[in-house]
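Here the complex is missing a single protein chain, while all its other protein chains stay put.
Chain nomenclature is as follows: A, B and C, assigned in order of appearance, with residue numbering initiated at 1 for each chain independently.
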Amino acid sequence: MSNTLPASRQAYYGEIAKHNLSPLWESLHALVPKSPRPQAVPAIWKYAQLRELVMESGRVISAAEAIRRVLILENPSLPGKASITSNLYAGLQLILPGEIAPSHRHTQSALRFIVEGNGAWTAVDGERTTMHPGDFIITPSWTWHDHGNPAIEAGGEPVVWLDGLDIPLLQQLDAGFAENFPEDIQPINRPEGDSFARYGYNMLPVRHEVKNGNSPIFNYPYEHSRQALDTLQRTGELDAFDGVKLRYVNPATGGYPMPTMATFMQLLPKGFKGKAYRSTESTVFSVVEGSGTAKIGEHTFAFAPRDVFVAPSWQPVRFETDEDAVLFSYSNRPVLAALDLLREERL
Amino acid sequence: MSNTLPASRQAYYGEIAKHNLSPLWESLHALVPKSPRPQAVPAIWKYAQLRELVMESGRVISAAEAIRRVLILENPSLPGKASITSNLYAGLQLILPGEIAPSHRHTQSALRFIVEGNGAWTAVDGERTTMHPGDFIITPSWTWHDHGNPAIEAGGEPVVWLDGLDIPLLQQLDAGFAENFPEDIQPINRPEGDSFARYGYNMLPVRHEVKNGNSPIFNYPYEHSRQALDTLQRTGELDAFDGVKLRYVNPATGGYPMPTMATFMQLLPKGFKGKAYRSTESTVFSVVEGSGTAKIGEHTFAFAPRDVFVAPSWQPVRFETDEDAVLFSYSNRPVLAALDLLREERL
Amino acid sequence: MSNTLPASRQAYYGEIAKHNLSPLWESLHALVPKSPRPQAVPAIWKYAQLRELVMESGRVISAAEAIRRVLILENPSLPGKASITSNLYAGLQLILPGEIAPSHRHTQSALRFIVEGNGAWTAVDGERTTMHPGDFIITPSWTWHDHGNPAIEAGGEPVVWLDGLDIPLLQQLDAGFAENFPEDIQPINRPEGDSFARYGYNMLPVRHEVKNGNSPIFNYPYEHSRQALDTLQRTGELDAFDGVKLRYVNPATGGYPMPTMATFMQLLPKGFKGKAYRSTESTVFSVVEGSGTAKIGEHTFAFAPRDVFVAPSWQPVRFETDEDAVLFSYSNRPVLAALDLLREERL
Partner (left out) sequence: MSNTLPASRQAYYGEIAKHNLSPLWESLHALVPKSPRPQAVPAIWKYAQLRELVMESGRVISAAEAIRRVLILENPSLPGKASITSNLYAGLQLILPGEIAPSHRHTQSALRFIVEGNGAWTAVDGERTTMHPGDFIITPSWTWHDHGNPAIEAGGEPVVWLDGLDIPLLQQLDAGFAENFPEDIQPINRPEGDSFARYGYNMLPVRHEVKNGNSPIFNYPYEHSRQALDTLQRTGELDAFDGVKLRYVNPATGGYPMPTMATFMQLLPKGFKGKAYRSTESTVFSVVEGSGTAKIGEHTFAFAPRDVFVAPSWQPVRFETDEDAVLFSYSNRPVLAALDLLREERL
């Protein structure tokens, strides 16, 4: 609010404030900006620097005590907000051999992208899936889910994954509900692979009815996604901005795997020098393979496997690579698309 | 964060904070609550108390200087946030005889609900509509719009309307763009009533294509809405929670008039003692006719014509009336519905 | 099949015919034509010539005995097929004062377009509507419906309407079901105008759920449709092919009033010389007001009020008028659109 306000206006503003009123004309330009001014800034988390801290969390607290042993990746300009960017949450979750992260459900949608370690499992609504690096797994809104890891004797090893959630969005919408399952582990009533067999082969059960926007597949294995990218790389048709980029799909609708978050896997071939693009979506990237640089707004980040970086709304993004690189990413694109607020520019 | 943290944890938290990391387990319950904990509180603005302040704004600043001469209704627990509730903005706009509110457009969607005064106009994308109390008018996302009022000599009188916008939502989504029209008033290229003739009679132009979620009608006159309520009141079929409640519709899709806000008109007959309901939507009410009480959460508000009150997420709402009452309301229901986050309970 | 077949082929064809096989190569060009070859031909039914025959039907048989006293308009090249064109049925129904057409329902969708006479009623699922010339009324698939006419003493007069149904389509789809109501007249449980008040004012009941493709409005009064056309005529924006043409809409979806038939009302101003267009849809026209000529394929028809004419698939259509003319029409457009088979050309 202007410092040089005439006294009469100041008196008026004081008076109306008593009635929970404020003058729009003093804040109009901030409320209705010419273009997006995200509070979040571009940022990178280098896995080489984090790995030891993640492993140390395993000594600081047990999974059982923590319920979810996760280090939240907080945007440097949003400290204490549990936000990697305006609508999105990101965290690195560690589960040690023999541990359980107990069963619960919440209206927040969650995705898991496996970063390191094999053999842990996620259970969703009665079916378990084994997790491997590069797998993309969903635990949709209001589905019971728990995680576990076999004991060392059974071959368990520390497993780390990236959690992506819409926590900040649901806070802003006042739409969060949560519930604990009466037991730590939910009962399993379908064999592993059952959902994928029903929905993963470009076929659906003949009586399947779409009830909500959640994908009925809950594990999209890296083996498949990588094979698709590999085939398309060989055909050589490369987008100048994105390389080869696919989005994960809900096979029952063709839509996004969950209503609030889109997910992508892209391959940038060795020597790629991408053009810059920008979008109103906010995107979190997790490096699966390879290295290169990401220029986001005024920042330039060198990335390597398992690093996480974030591109807030309307920041130009541009990639270059030293070797073949594979990036997983997630964004709030479905929210913007549903509300006619997605805007993109290829620069 | 707990005050009695062991020193080892505190040291660890300090260390990880340097890397923009924070421990989820200290905030999990706040981030993933059992049920919504809206920051906004139920509140009412009594028009009898505000009217003089609104009129005084006409002496404090001109419409031309203000661009939009509006008093923002700020939720008592969200001061300085331009929010009447989490996702919604509300303001009372005054336009005096002979004034113009200059033409601009923005990605924020806006609705106008006329509270007092006749004869001012709103222009949207080349067509003007004259405003009367009870009319519901939209200026959808990215449409050029300006307002004006005839000079006193031409019969102009002060006109006040309620502005409803999705400003806080677009701030959270980092999706705001705005632009000024090169002139104060946009050129008019269609006669008044043209849009309504094309789209308002349960018919559409044969080559109309739906391009976005915005209604092609931009004025829903009170005369029509009131007639519908009146007919239905006489049939006597009353909902125990809502009385007779209709939602405004985009006739080209059956959806909401705009993608981010739903609007409603309801009639509560004399002596109505409604049952309580709650919803994850946040709703702003404007009283058109009649009086009664609204019990919202722990609050009881006596309402009279032109009062504005707000019901945040998950607060039980219950109405009683002394005489026939008509309420206009708007909410963020389309956002919640699009994201599978709408939850309702009839108590 | 070719007359000059080698004997060996003839023997082969005889042999395979015993096994219910036939050689595609003898009929490929007929089965997969270069462009549509409709069996139906353009045709007109002049009301001046039909009226006496329609009235005579009232002496030939009673409504009660006939169940529906209708003269089917059969395409001259489809005799005995109850088809005015490939997918559509048209008939002129007469109901005399004091008569009832008893209540039944069927999966065939039906529309009524009132041609002559006032005061008869149609009841659909518990509500009656009074019929006036130019009104468009629907009795959707599987809805109970009956018709009646007040006695002469109560002001009843002979009423004639055009029935449009999808009978030939449902025959081809083997999807016809029918059932008689246990009584001649279904009970009435809602006052006249109730549906229109709920759905006709660009508002919907707040808890309305779309269950099928049928419009919840069942009477679209001419008074409204004519007013829309009149306003748009004055704005002067004329399509070179269609004049001013609106399609009737299901206000709950923006779609067609029923899933198998589209309906339209268009105004061709005095002196209109339209350009030719063609479409894969088949269209039946009923003249409401005015006169002119319709050139359809090789035919030229002079039309006057209450005449009915038909344009089969892919026949060029072109209109000229002597005076302001208003045409109602219905077509199988929704079927073609749903199956990606609609093709249009403006010539």
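Keep in mind that, in the parts below, a residue touches a chain if its C-beta (ideal position, glycine included) is under 8 Å from a C-beta of that chain, and two chains touch if they have at least 3 such contacts.
Every value quoted in this text rests on a predicted model; they were computed, and no experiment measured them.
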item	value
Left-out chain, listing which of the shown chains it touches	A, C
Per the touch definition above, residue among C:Ile137, C:Ala228, C:Leu246 or C:Leu336 touching the missing chain	C:Leu336
Chain not shown: contacting residue from A:Glu74, A:Asp135 or A:Asp242	A:Asp242
Candidates A:Ala17, A:Ile61 or A:Leu204 - the one touching the absent chain	A:Leu204
Contact footprint on subunit A, counting only the chain that is left out	190-191, 193-194, 197-198, 200-207, 210, 217, 220, 224-225, 227-228, 231-232, 234-235, 239, 242, 245-254, 264-266
Contacts of subunit C with the absent chain, listed as residue ranges	8-9, 12, 15-17, 19-25, 27-28, 31-38, 40, 43, 45, 49-50, 53, 56-57, 60-61, 65-76, 79-80, 82, 86-87, 89, 91-92, 106-108, 141, 167-179, 212-214, 259-260, 280, 282, 312-314, 332, 334-336, 338-341, 343
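We take it that only the chains that are shown with their structure count from here on.
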item	value
Graph class of chain-chain contacts, one of line, ring, star, complete, other	line
Chain nearest the overall C-alpha centroid of the shown protein atoms	B
Centre distance in Å when subunit B and subunit C are each reduced to the mean of their C-alpha atoms	42
